[in-house]
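A protein chain is absent from this complex, but the other protein chains hold their places.
Chain lettering (A and B) follows the sequence in which the chains are written, and residue indices restart at 1 in each chain.
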Amino acid sequence: MSDMDEYLEMFFVECDELLEAVATGLRQMDEGTYEMETVHAVFRAVHSIKGGAAAFGLTDLVSFAHKFETALDLLRSSALDLSPQAMAVFHRSSDCLADLVAAARISDTRENALREELLIELEALIGEEDETEADVDFVPLSLDLGDFGGSPVGDRYVISLMAEADLYRSGNDPAALIRALEKLGEVRVTLDAGNVPVLSEWSADTPTLRWQIELETEALLSEVEAVFEFVEDRCRLSIATIDQTTEDPDPDLRDSQDPEPQDSDMAEPAITEGTPPAQTSPAPSAAAPRPEGRAEAPGAKAAEATTTATIRVNLDRVDKLMNMIGELVIKEAMLTQVIQTAGLSEEPEVVGALEGLRQLAGDIQESVMAIRAQPLKQVFQRMHRIVREAADATGKQVRLVTVGEQTEVDKTMIERLIDPLTHMIRNSVDHGLEDSVRRHRSGKPQEGAITLSAAHKSGRVQIEVSDDGGGIDRARVRSIAEDKGLVVPGASLTPGEIDSLLFLPGFSSKDEVSALSGRGVGLDVVRREITALGGRVTIASTEGKGTTFTISLPLTLAVLEGMLIQLDDQTLVLPITAVQETLRPDHATLHHIGATGRALLNRGELIPIIDLGCTFGLRPAPGDAHNGVLIVVETDNHKRAAFQVDAIHDQRQVVIKSLEENYGRVSGVSAATILGDGKIALIIDPEEIITSSTSDHGRDRMAIAANG
Amino acid sequence: MLQTISHNAQGKHDVIAFKLTDQDFCIDIGLVREIRGWSPTTVLPHAPHYVRGVINLRGSVVTVVDLSARLGFGASEPTHRHVVIIAMHEGRIVGLLADLVSDIVTISDDSIQAVPDIASDPAHEFITGMITFDDGRILRKIDLMQLLPDAPQYGG
């Protein structure tokens, strides 16, 4: 069944939400001031995971969720005290549940050691009393729940049924029961209405109608009994097997052959021998007092009665829409160009229509981006677990504070942020925070704090990971970098530059690779991953106070606001976010330093001039700065440079096209775009150009690191 | 995908034949997505000499490799007679700049001969087989895999 896969995928999506609910609920419980509803909610979420998992035969998940749920249930009924130990087990169980879901998602059936361990710990919480393995029955059950053993086949049964009021009240119907029996074999039904009192004495609570049913079937007794599964304590029922070999279907023998009725405390209903039974075989439905009072709903039947306000959409469809909007933006740019060529760009009507079109395209683009936008919450929530694990591994006490979880970024970015953030958090616990002895000595609380925050900042998303640790030991970082040959000994480095050494490949500030952070991943990988998202990572550190890593990300991976510049016959795009100002140099501001070095004196600061034509290998030597335009740009590390270009054309939104997909990375270039004339223009990566253009050897190494 | 239909009969398949200077080359038609006329490319900084630049193929950025430069004949001077053969290679799309597409030829697998051992010629490593015809014509079969090194080797 192929559509089962679809439901399975749906289940996993649901699991993500449920797991989040579990984690959030447990954290609220951590804080002590929780309400019972929180426990209920956690219980329900675990229970739902179990239910869904059972439907797909995910047995490891089911049995674990069951044990977890049982412990939570005890908590619900106050049979279990919420000790810190219990809380820790719950947290770890929540993590384990997430692992098991993840494993099931990729059909990983390997043994999970954590699961085995936690099953034992949960068991200990639950105690021995009420846990029987029979409850964990996730093998699809067949209908015959009662195990009465097999009786010989090819039998005749005589069934006596006297419905109590509760049978009707519970929505059961003797007629339905008889029809179910008909499916098993040949049925002869006799209605005994002899007990029906006169109306004045009639009470709904006293059963009066009695059915005698003869059933000839090959079904087992257990199958016959299964028909009455739902009503066995809502009627007086007796089922007798008449051995075919006895060949004695004499009705007179019926009563004597009836076994004790199940409700033995009730007096055997008196059956008047002489009453001629009313033959109503085989349809006693007329006698069934099931009220037919409810009217057919008049007229309009509501369609699917769900009232959900959200829909799930395959991401591919949104991506496709996004691509089409990208094409629309390009087409609009093309149209603008055509109109310009045709000399119509001054026509007020054309200008107005074009402006309207541009506005509309922008609005659509924004709307689609909003569809793709997701709160960072789901990433941030995961980090609680990372902190817990890191704290366990290092023996440090750590508290994670999250701020701005609701900040939204592009869905693709959410997924790709998990790895780098995980590593940064681990790094902060491992390297950022001091051990408890040193914290105590410096008068800090035992428990270290890591703050993970997010906010929108001037058209970008800024995520910060900060710790209240000892700050970067710059002397140590420097000596390690020198030892490893990453910088020339004695090179003049600003504090910020020393901090940036941490991003160099192969740099590890701990003498030995620690079990936690040293998983073959360094901060260089973090930087590369963030750069691949069009983002930047910077460090700020204050001795004794702590360290803050700042990630700055574009809102979307799809478009950026760029400045179109000219270099020889090539048009390129410079992201507007980096641009501080543009100016034409004159003799007063332009200064030569040595044979080739040139700098711009701008507001008292000497800014190095970089000829982009040389950078991109379009000309062998820098052109005359007087003939070009200078664009002052600043990096996230507050390094400034002036880019020399031949001309500036225009400022516009461009659609980002991957260059790596069909080619590879080009240094100094972050991506490509398509211009109005259909030609491709490269998007400049100013950060990389500035970082790599400085001459110091150590800085060159840094440039290599930045280039990945 | 076109790859799947490249074998039109047992032991036979189609190739696209094209000229570079005065030699005939071919590549498996299954790899070819389309053939376009030459249009100016956007230059890629720090690219290998045989990478002509990139073009826009219906919204995708496609690298154009100058086959002539790649095979050691020297850089092409593209004219309107030049074509760009758009080929798919391991999920990546690439354009091959060639002089002129001459034909689609059906060749039988057993007509492919090994390349004679002419060491040191740069073209040697890109040619996987030679197909000889009765009229004396020879097709040199190009291996895209060899022609296009992995992405990391391209970049600056």
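Points worth noting:
Criterion: contacts are C-beta pairs under 8 Å (C-beta built on N, C-alpha and C of every residue); 3 or more make two chains touch, one makes a residue touch a chain.
To be clear about the criterion, contacts and distances are computed from a predicted model.
Considering only "Putative nitrate ABC transporter, ATP-binding protein", "Response regulator", "Dihydroorotate dehydrogenase" or "ABC transmembrane type-1 domain-containing protein", the record for the omitted chain gives "Response regulator", by its UniProt protein name. When the full complex is examined, the chain removed from view is found to touch A. Of the options A:99, A:123 or A:173, the residue whose C-beta touches the omitted chain is A:173. Mapped onto subunit A, the footprint of the missing chain covers residues 3, 7, 10-11, 14, 41, 43-44, 47-48, 50-52, 54-57, 66, 134-135, 137-138, 140-143, 145, 168-173, 175-180, 227, 229-230, 233-234, 285, 290-291, 293-297, 301-302, 304-308.
Operating definition for what follows: only the chains that are shown with their structure count from here on.
A straight line joining the Cα centres of subunit A and subunit B is 45 Å long. Those residues of subunit A whose C-beta lies close enough to touch subunit B in the complex are 323, 326-327, 330, 570, 615-618, 657-669, 672, 674, 678-682, 707.
Looking at the complex, you find that subunit B touches subunit A at residues 40-47, 51, 54-56, 59-63, 92-94, 151-156.
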